[in-house]
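One structure follows; several queries about it will come next.
Shown here: the complex without one of its protein chains, the others still in place.
The letters A, B and C name the chains in turn, as written, and every chain counts its residues from 1.
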Amino acid sequence: MNMKSLTANIRGIATLPLLLTVAAIILLFLLPKFVTSTYALHIMILIFISVIMGSAWNILGGYTGQYSVGHAAYFGVGAYTTMILLQYRHIAPWYGVWAGVAVAVATGLVIGSICFRLRGPYFVLASIAVAEIFRVSALNLPGLTNGAEGILITEVPPFKIGNAVITDFMSKVPFYYIGLVIAIAVILATRLVQNSKLGYYFQAIREDQDAAHSLGINLTLYKNAALAISAIFTSLAGSLYGLYVGFIDPGTVLDLGLSVQIVMTCIIGGIGTVLGPMVGAVVLVPFSEALRSNMIAQALIDSGLVKEDSPIGTFLKEQLSHAHVLIYGILLVVVILFMPDGILGFIKKLLASKRKETA
Amino acid sequence: MAAQRCGQEAHLALPGLEKVTQFEGAGSKDHVPGQLTSLLLAPCSYFLYYMIVFFQSLISGILIGGVYALIGIGLTIIFGVMRVINFAHGDILMIGMYMTYFLFTVFHIDPFVSIVITIPLMFLFGAFLQKVFINRALNALPQNQILLTIGMGLVMSNTVMLAFTSDYKILTTTYSSSSVEILGISVSEPLVVSFAITVAITAALYWFLYKTDMGQAIRATAQDREAAQLMGINVKRMSIIAFGIGSALAGTAGALISPTYYIFPQVGSVFTLKAFVITVLGGMGSIVGATLGGVLIGVAESVGGVYIGSGWKDVIVFILFLLVLLFKPSGLLGTSKD
Amino acid sequence: MAILKIQRVSKFFGGLAANSDISFEVQQGMIMGLIGPNGAGKTTLFNCITGYYPPSRGEIVFYNKRMNGLHPDAVCKLGMARTWQKVRPLARMSVVDNVMVGALCRTNSLTKAREMAMEQIKVVHLEQRLDARAGSLPIGERKKLEVARVLATQPKLLLLDEVMGGLNPAESEELIQLILDVRKLGITQMVIEHNMRAIMRVSDRIVVLNSGEKLAEGNPREIVANKAVIQAYLGESDA
Partner (left out) sequence: MKKLVALLLAVMFVLPAVALAGTVKLGFINSITGPEAPIGENLTNGVTLAIEDLKAKGIDVDLVKEDDTGKPDKSLAAFEKLATRDNVVGIVGPYTSATANADAKLAERYKIPVIIPAASKEEITRQGFKWVFRVSGTTGDYAGVLIDLATTLGKPKTMAILNENTDFGVSGAKSAKEIAEKKGIKVVFEEAYSKGSPDYRSTLAKVKATNPDLVFMVSYVADAILLMRQSREIGLSPMAFLGAGAGFSVAQFAKEKEISNGVFSSTQWTEEAPWAGSKAWFKRYVKQFGKAPTYHAACAYESMMIMGQAAAAAGGDREKTREALTTGHWNGILGEVRFQDYDGYQNQRKAVMLVEQVQNGKHETVWPLKDAVKKPIWPFPGWKK
């Protein structure tokens, strides 16, 4: 066996990154003990949800090359199943969530059988169309989904085993841990996929479907497998979102904007890499939150860089709050034009060019 | 009061129907003339009622479809030449609407006349977008191109919002709500005019693409980019022109729809998806196909809205879209190889 | 023993016949050359054999199994693998990963697949480029990579579609050698080629297609002497 590839393989699970990962995970598990700010926890939960969605999409879009811009369908189906069961059938969410997963996977297989016959832009458009059909149907089936009014739950019932209350869901902490665990699970799953036959086959399909087909890869089977894994985690993210926010309606959980946001997280972070979606989420969620609440302007003023009553200060305070979507759009354009491989790809390129300089 | 009501109802031009509803809701009106005759007339009037509702929806569908067609043609040219899914198409249309609005309110130029100004301006705008942004991403991955155009759309709609606030703008002309009534079916005058303009523009475009050298070059580029390049066609220039034409058409559609619709920064999203459906339905790159697709979607929405429910219109459109994708992927009139 | 039997195969696109009524057999261990002018229907025949489209008429029998209607992946599993006229590397995967994808057709273990891949990479002499991105290889190496990749699927019959197209003489020579090496491994091959000198050197038997029909079949010497074949080729160069 070739030494170079062997060492490369070992380097992939080398001790230092492994230690760092373990340390980071421990830190994340201990975080709620130190951080009392519920706002910070809220942002962390949103990041976890974003990591889960992004990584889930990444398996289908990043590894298998099927650029679905309709992932809101699985997110929404998961969220709706869990919430409908909880609200109207009084089925506890820890069962409902799995029902959501089952429905999402079933939905995925139906969608897959339709859309996977299409390639390239046609697949993208079909995935959008299917998700839109779900959204409009949810609006028009008030008997099932409560239509445009959405489903509002007042509280999540406590999780009990026997009479012992394990978690009460009164604070953010349980949601934090659930989010963290699922996020770790999805990253782990991505890693497992990447280092297995599945991963090789997914990537082969991404690179060239016809070539992959001729190498003995059953396209339908493996595309659907990727979609199923993707749908499972996207549905979990949806259920977590629904239970955490306590309110869902077609305009939020089945929205085209959500599908776009999922893809964006991956592309900004770095598509087809284990950590890309995580990087994307960690950057995008706080960034859009800071923009939304005008924190950047506030920080500039607080730090004394800009005087509050100066024209720039008033402009920032008054106008920036209107402009955050604009800035978001500009950022998107800039990243795609200048960092086409996302932040991770950009960093890799920087490191490579530095290495070249030193060599 | 009753007399007044009846006087009003007279212009429904549906005497039979009128009596039937009165008969059904017996006593709801002050006088019930000839119950027996109305009973005899019932089947006939129901038929008339169905016919009128049907033709009403058919005609409005066709007329709206004309505008849809224009949007679709713009997109089909862009997609055909560059294989870029332009998610900013609706936002480009929105820019056209604002242009029309200001030409109307500031310079008092009639929206239908203003397209003479809108078309060249929008062409330049599109050419600029292509040269500065899209061009750099032509070889990028398709999902990156999608996000790029989404980002561009966000920038456009939010810049407009900062400049003109998010208020709805209504462009009211003297003819905005005029209609003529033909056999009990009302036909919107501005829509008829815009339909006529659409037909003229489509014809002109058809001539341009099929009868001029540049048109041929654009079509060659759309058919096979590499081959066109080998044949000495300046593919980059063709792309710029194609994006310009696409934008000009979207802008024109915006202008034509302005007198009967309303204008706000996020209005584009309504049309972007529709544009894709139309384009794919007709066959990517096919002008006649996009025209047919536009009218078909207009009619499907309108007729489907009546018989299935207006909330379901979009579902009907998307299902139609998926069916075409699956069973005739090249579109109704397309000859594309993939 | 005839491992592949093409029996009166026709393929129509619309009203157009790309292949009409073609029959021949490929014997175990031989190299079968498939030649013909452009548009003769060679690649269409490959596509029919490997399951990309079902033949419109006729039968394809491989090891006494009827292949009509099987998908390409099933065809590959049965031991028939092909390369592409226009190379199709899995561009963003490394050389070794490319070949491993082929090997994974026969095993579920990555370690095993890697071993199998290394073996084939040695056959095509790409040991030096293991970790290079397949998309970054020069054309000659891409062609070799493609051969290694299909070899890794452990085929009984290999269909090579113009592996020498676009190569310089030195590279062509390497590939000729490669084809001969593969024969030594006991793998039957069917080769589409435009390079006449090469095809005459490697083929045991040659089938000539013209306008979708079989024009001639025989050993290289017979083919060179065949008047109809000469006519077809000269006709083409005249045009």
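Methods note: contacts are C-beta pairs under 8 Å (C-beta built on N, C-alpha and C of every residue); 3 or more make two chains touch, one makes a residue touch a chain.
The structure presented is a predicted model; accordingly, all values stated were derived computationally and were not measured.
Engineer: Among the chains included here, which ones are touched by the excluded chain in the whole complex?
Structural biologist: Taking every chain of the complex into account, the missing one touches A, B.
Engineer: Touching the hidden chain in the complete assembly: which of B:Asn135, B:Thr159, B:Ser186 or B:Gln216 does that?
Structural biologist: Looking across B:Asn135, B:Thr159, B:Ser186 or B:Gln216, the contact with the absent chain belongs to B:Ser186.
Engineer: Considering the complete complex, identify which of B:Thr105, B:Asn234 or B:Ser310 is in touch with the unshown chain.
Structural biologist: B:Ser310
Engineer: Looking at A:Ala106, A:Leu152 or A:Leu192, which residue reaches the missing chain?
Structural biologist: A:Leu152
Engineer: In the whole complex, what residues of chain B lie against the chain that is missing from view?
Structural biologist: 1, 4-5, 8-9, 11-12, 17-18, 21, 25, 28, 49, 52-53, 56-57, 60-61, 64, 67, 158, 161, 165-168, 170, 172, 176-179, 181, 186, 188, 257, 260-262, 264, 266-267, 270, 298, 301-303, 305-306, 309-311, 313-314
Engineer: Residues on chain A that touch the omitted chain in the whole complex?
Structural biologist: 35, 37-40, 42-43, 46, 136, 139-140, 142, 147-150, 152, 154, 170, 241, 245-247, 249, 251-252, 282-283, 286-287, 289-290, 292-296, 298-299, 302, 321-322, 324-325, 343
Note that only the chains that are shown with their structure count from here on.
Engineer: Once you draw an edge for every pair of touching chains, what topology comes out, line, ring, star, complete or other?
Structural biologist: Line.
Engineer: Centre of all protein Cα atoms: which chain's centre is nearest to it?
Structural biologist: Smallest centre-to-centre distance to the global C-alpha mean: chain A.
Engineer: As a quick test, compute the distance in whole Å between the mean CA positions of chain A and chain B.
Structural biologist: That gives a centre separation of 34 Å.
Engineer: Using mean CA coordinates as chain centres, what's the gap between chain A and chain C in Å?
Structural biologist: 43
Engineer: At least two partner chains per residue is the criterion; list those residues in chain A.
Structural biologist: none
Engineer: Looking at the complex, which residues from chain A come into contact with chain B?
Structural biologist: My answer: residues 61, 67, 69, 114, 117-122, 124-126, 128-130, 132-133, 136-137, 139-140, 256, 260, 263-264, 267, 271, 319, 322-323, 325-326, 328-333, 336-337, 340.
Engineer: Could you pull out which chain A residues touch chain C in their complex?
Structural biologist: 1-2, 4-5, 8, 195-197, 200-201, 203-204, 206-208, 210-219, 272
Engineer: Spell out the part of chain C that touches chain A in their complex, as residue ranges.
Structural biologist: 50, 52, 71-77, 81-82, 84, 88-93, 96-97, 100-102, 104-105, 108, 110, 113-115, 118, 127, 130-131, 149-150, 153
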